[in-house]
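Removed: one protein chain of the complex. Kept in place: all other protein chains.
Then we have chain A:
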Amino acid sequence: MTTNPATESAERPAAQNFPADTRLAQHFDDFRSRLPDGDGSVVRRLEAMEDIQRVGVPNRRVEEWKYTDLRAFLHEAAAPASRPDAATVDAARKSAHVLADVPAARIDFVNGYLADAATLPEGVSVVPLSKALAEAHPALASLDQVEVANGNALIDLNTAFVDDGIIVQVAAGHEIGEVLHLRFINHGNTPFATATRVLVLVEKDAALTIAETHEGHVAAQPNSLVAFVLGDSARVEHVRVNAEGAGAIALSTLTALLGGEADFRSFNLVAGSAVSRHQLFIACQGENARVTIGGVTMIRGEDHADTTLVLDHAVPGGESRELFKTIVDGDATGVFQGKIIVRQDAQKTDGRMMSAALLVSPGATMYNKPELEIWADDVQCAHGATCGELDEDLLFYLSARGLPPAEAEALLLQAFIGEAIELVEHESMREALNALAVKRLENRS
């Protein structure tokens, strides 16, 4: 593509000794010393860490991080968590409540370490990451195929520090009725960092509904990576909830590689953590794949929430729909960066991306950057972005009907985010998400 080759390296300042850089380097040295020998070759930890160290932790001068200064946020990068003892695991699992009412087969991670796996539905198999690494499982390489995710700093950090995770495999032709629920529960008193990696391989004609929830009260610094690979005509519905503790710095990446006629749906609710950055890198590699991405972000106080999406249409006939809603309260800052790439061969692509933000307090800030990069001529692509306050006419109308202002406001906000939650097809999860959102709205004032 056409980025000036001379620019990339020239623009990125050389690594300097900022606290984020030195802390991460120190943590990495400590972390490596406790790893079993020889595992670096599979996930290329050293290479990834070198990449980070060469250019430094990205700051606002790096275009992809213009609105989220990772270097500043990782000023006090915490040390990696250690494997929790049985009592911690027990306490953590007892405290978990997000999507608890949704019937599901649950796999729990406590402080970034695989704790327990439920009995799995037929057709689903799970391999712990440690085993996969030891065996050099072929699926581990799938991440490299998502070209638009290459060189991303969060992925590099995850690669360097990853210590646990799983590979989930759904055998061809199996439609899994039960929800597979991955719970990431952070429990403790002092901040720690986690780096987890989950690979989800859904083979040809298979279908899976998967939930991924992140919760806890501790000011954790998770960096999670979930990579999906969908075979031809495979279907996945993915629901993610960020309900981390109020002081958490939640960094997450989702990648997806889609085969022909595959149908991928992903929804993310941000209702927690002081800082979050959720990245999605989605590559349509088979023809006529369908992508539906939704997101609701509800932030307040001094929160900072970033959603960054890159959608790569490489082959003809892809269809993508993205809808993101952000409610910014207090002195919080919302960020949406979305980019649709339509390559030369991707004729007949139909892409639509919308980001809408409501600023409900005078101190709120919203940054929107919806991008299109189009190289094919027979396509339909559109994006929209709005930001503003609640419509006074609507408020007046509701007040005239006798609703107190606070209730009227809550109703309008519910309706605003409801449109995005509607994208979730799984009924009980949709209801649970609505309930979570309403609860978050109730706690506004």
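Throughout what follows, a residue touches a chain if its C-beta (ideal position, glycine included) is under 8 Å from a C-beta of that chain, and two chains touch if they have at least 3 such contacts; residues count from 1.
In the analysis below, contacts and distances are computed from a predicted model.
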Name per UniProt, for the chain absent here [options: "Protein translocase subunit SecD", "ATP-binding cassette domain-containing protein", "Fe-S cluster assembly protein SufB" or "Nitrile hydratase beta subunit domain-containing protein"]: "Fe-S cluster assembly protein SufB"
Contacting the left-out chain in the complete assembly, out of A:91, A:376 or A:411: A:376
Residue among A:151, A:301, A:388 or A:404 that touches the chain left out of view: A:388
Residue among A:77, A:133, A:219 or A:366 touching the omitted chain: A:366
Residue ranges of chain A at the interface with the undisplayed chain: 2-4, 6-7, 10-11, 63, 340, 344, 347, 352, 357, 359-362, 364-377, 379-389
